[in-house]
Structures are given as structure tokens and as C-alpha cells.
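Yeah, one chain of the complex is gone here, protein chain that is, but the others are all in their spots.
Right after this comes subunit A.
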Amino acid sequence: MRATTATTATATASDSATASDTATAADGTSAVTVIGYGPAAHRLVQRLRHHGHRGPVTVFGAEPQPAYQRAQLTSVLDGTLPAGALTLAPLPAGVEVRTGTRITAVDPRRRLVRAEDGTEHPYGILVLATGSRPVLPQLAGAGRHAPGLRVPHTLRGARPVTKGPVVVVGGGLRGTETAYALGRAGHDVTLVHPGAHPMHRLLDGRAGALVTAALREAGAVAETGRRVVAVEPGKALLDDGRLLAAGTLLLCTGTAPDTALARTARLAVRHGIVVDDRLRTSDPYIYALGDCARPVGRHHGTLESAWDEADALARTLCGADGSPVAARYVVRPRLPALAVLGPPDALHAPGDRDEHVVLSDPARGRYGRLVLREGRVRAGVLVGLDRAVATVGRLYTEDRPLPPDRLALLLGTDKEYTGGSALPDTAVVCHCNNVTRKDLRQAWRQGAHDLPAIAAATRATTGCGTCADAVRRICGTAAAS
């Protein structure tokens, strides 16, 4: 299936490129230009060198500072880490890095990119790693210009919160993480979310309820089913008319793949930049990876998926057979022992062939639901189950079958089972007539040696009759001993 996709994409690509042109793309000497300087781009350049790429490499970053770990911005926001701690290691010598340079257009015909200042830069191979851009809501009043309002998507937007109370707008993954982190840091936080529970696209209702409880415990109140409709200095207006005090207002209303540049190059775009399983776009000289791209079969962009894509693409560009990128990643929001596996639609609406396993322990805030097919995880959500997050997560990413004892797997226990013979004598075997194992043994000793005799002596099996097999077996054990 995947091979077919790849072949088709290559064939399409060949329409506008000669065979020799394509060859230059994969011999490890071509000039590689990377647009975007986030973790995906950073890892790609590192891996290019690692895999022996010898051509020149240029990286354009729109932000003024070098690449940093965007996923850890909440740690800057809540004051846990200084901004500098997020900076990624410097790139190998010889790589040309141009920070603070925004590329505004790609001309695939002339194979060059154009910067904001009008300068043009030719490329051999172009890699788009433009990441995602925040999607912002319409807000009345002072709107986005209100003092204290920020979009914590960049280092600039994520500088430490000093003024409370805090209103986080949007309870998706980042918003929920942000509210949790700031609540933990002692801020008075309200999370305003239009869905029925935080992260409603990723989690089911019960997992959502536990996340709500975890937020509450951290000091963050979730206002679900609500939107912020207007913002004034120091306050936010909800759609039910309530005003929330807001010294700091953080917009976490989601992100979308940043495809603006891809569109200037007329590349195929559908939600993200369309790429084949070698991460090649509809132009044979242009590749894309990370949050701006939408590889076949990838459900969630995670840091791990970006890293794996970077390594696979580096291999491809060095002339190796860049193995297709795996599509099984675990989403681990920065909340205690929470993991989401597989495509959300498989979790929300399991198929008719699926097997379903659920562990629910509301008293201890633990919950796990797995959708399985042929013993392997298709999708799942785990809350509060530390060990299962690790073990099930690994079995999922490696696409291996689960062990047969799923209860023990989810609970993370490995206690042995005693087997039926260890049952105490007081165990009731026939519930309809309250007959214990001891009663049955005694009846046996007194000469009741078959089912009718046992029934006459004890009434066992004369109610619903479901215990007949058990009674027979216990008689068998008595006979043997």
C-alpha cells in the first residue's frame, strides 16, 4: 500500500524533472536549503552531517534566536526554566544559519527562495520545516491588542507569567498543559474551553473528567463549554456574560501547519503540505517535514515523529534508502501519566471488528481504554497508569501484540495467580441455594457421589443450574483425594 503511494508520487514528480536531475537530489552533495529553524530543522541538519552529506547547507530562521525546544515553552512560561535552557546545541561548523530572516516566497521554476528584504537565494534541494502557526480567535473589545494578552507559541510569547490571575483561552493539548503548569506554579488559573472537557478531540469523556480533576488539584479551574468573546484590559468576557479577571491572558486556541510558503510554490497542500512516504512534496526538489507537513498515516505530529522524519529525510538526501517513516507515535501531554495512542477517531468510534479493554479506577484517578485489533493496539488513552504508559506505549509504537493479561498490564502488576484450587472452603459454589465447597465435600463424604445425589443432599444445582460444572469438578477433586 505504502509502496504504491510512493511510486505514484515519484511518477508525478518525474513529470517535471529529468532522470539526472532526480539523481542530484540523492547523492549527498547537493546544496540543501532549509526554511524554518525549529527542532525538526535542527535535527535534520545534524543527521545530514551524521549520514555523510557533503554539500553546502543553509538554514533560514524567522525568529531572531537559534533553534529551541518549543515543546518546553510552558516551562519558561511557568518560571521553571530560563529561556536560554531551551536552546538547542549549535549546528556543525560549515552550516550557514540565518536567523531573523523570513523567507516570503519560493520559486520552484528558478529554484530559489526570496527573503523579506528582497534578496534571492538559489537552492539545490529545498526542505520546508516551517512548523505550525497559531490559529487565533476573533475577540471583541481591545481584542488582541489588550495588555497582558499573549500567544505562548514562541519564546517571545512565552516569557514568564508575572501577573495574575491567568486566563488560558483554549483547552487543547497546549492550553491544558499551560493551565496545569501555571496552576502548579501557584497562579490563579482559569482554562476556558469550548469542548465538553479539556482536550476533547484527543480524550474520551472519562479521561477528560480525570484531566479536569488533575487541573483542579493543580489550582486551575476548567470552564468547559464556554468561549471568550471579548477582551478588555484586565478582564475577559465569557459567552455566558461572566467577566473573568485576567492579569495575563494566554491564547492557546490551536495551531495549523504553516503552509503559506508552500502555497507560494504551488505545492499540493491539504491541511498540511502533502508529502509521500519519503517526505517529498509534489515538487521533486522540495521536501517537507515536521508540523508543516502531513505524511500519509501520521495522526499526531510529536517531537519524536519530527525527529524520526528528520533522520529518514537526512538518509534520503544522502543517497541512502531513507526508510519510510513509522506512523505510530504516543502523544504524552505534560500532565501526570497521560498518554494518547493512535488516531482519535478509532478511540471515539471503534470499528465493528475491534476489541475494547477498559480499566476504570475513579477513586485513584486512573483510567485506561485500549482499542485493539488482532491483539495489537489501534488506539488508546491512559490516565494515571504510570507503568502502563511505558509498557503499552512501547508495545504500541513497536506494533507488537499485547500479553494476554491486560488487567495486569494496565495496573502494572505482575503478581501470580493462585489457581482455583486455592479457593477457601467457605467459597459459595451454588449461590441459588447458598451451598459452599465445604458443604459439597461433606455431602461427598456422606455418600452423595453423583450430581443427583449431591442435588438431593445439598440442593446445589437445583436453582439456575449454572454451577453444575463446578459441582462436578469439586466432586472429581474429592474423589481423587
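Before moving on, here are some points about what is shown:
FYI, contacts are C-beta pairs under 8 Å (C-beta built on N, C-alpha and C of every residue); 3 or more make two chains touch, one makes a residue touch a chain; residues count from 1.
Note that contacts and distances are computed from a predicted model.
Between the names "Nucleoside ABC transporter membrane protein", "TonB-dependent receptor", "Nitrite reductase (NADH) large subunit" or "Anti-sigma factor antagonist", the one given in UniProt for the chain missing from this structure view is "Nitrite reductase (NADH) large subunit". Residue in contact with the omitted chain (choice from A:Ala408, A:Leu451 or A:Ala478): A:Ala408.
Interface note: of A:Leu112, A:Leu136 or A:Val428, the residue touching the hidden chain in the full complex is A:Val428.
Residues of subunit A that touch the chain left out of view are 350-361, 363-364, 404-408, 410-411, 413, 415, 417-424, 427-429, 431-432, 434, 463-464, 466-470, 473-474.
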